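Every protein chain of the complex appears in place save one, which is left out.
This part shows chain A:
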């Protein structure tokens, strides 16, 4: 077969010069921050993250240092958020409580993604028996609320940060399997996937080159919303005494202490509950606006855009 070296004698379609390409990724991020909700969410998240990272330096007291004489002091200049039953500084405890919340939130979602995304993609691409088996397991897991599932795992394995990450991570796996599976099923019918097969592309190649880059958007949205859910679950398990064990502070166990002393020190439950709610809200707001920006109908608009967002 001759090698095509000479140009074909067809008119070069130069009449329609291709549009100037803008840095797609960067443009997308700017679009994101045009939304007031995102800015607010990002602001809250920044504060919470900094608090968690800089806890040893920001917190005025050791979060576990007891001082019985100061038990149940209300908010004051010395103790901004007051103190608890053992006279521990609540401000310091709430700051340190951001650590397990963020660690469990982020790591458990990573666990869910690492387990769920490959399973979902393979099930979606292969179909048939593989899909049937994976879907059956997912259906069984989905029939339990994720918190109940996490609770069962923690009860079996025992509490602690590691088990929390794994338990909550596994409990959220079905969400990622479902999303990856359904997105893959939509994509596998597309001609560029078929074309890839005609070049000899195997399943792994197709998943890595064509499926994953196209489902990463929805996955990021799901991950952001998943972090919010995981933080809630961590707080719930700690509230039930199955998560972070006292005296280590976690928003969940601070709320529990506060509930049992709701009449003596109502600020305890209120303040830590507020921290929890704000953080969950922040992740939800960011997740929502990422979803809006990544909405398939908007992708063309966002990537072609030169300033205005519709």
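Basically, a residue touches a chain if its C-beta (ideal position, glycine included) is under 8 Å from a C-beta of that chain, and two chains touch if they have at least 3 such contacts; residues count from 1.
Quick note on the criterion: contacts and distances are computed from a predicted model.
Its UniProt record calls the unshown chain "ATP-binding cassette domain-containing protein", which is the correct pick from "ATP-binding cassette domain-containing protein", "4-coumarate--CoA ligase", "ATPase" or "Carbon-monoxide dehydrogenase small subunit". Residue A:190 is the one among A:190, A:259 or A:277 that touches the chain not shown. One chain of the complex is left out; on chain A, the residues touching it are 1-14, 16, 18-19, 21, 24, 190-192, 194-202, 205, 209-210, 213-214, 299-300, 303-304.
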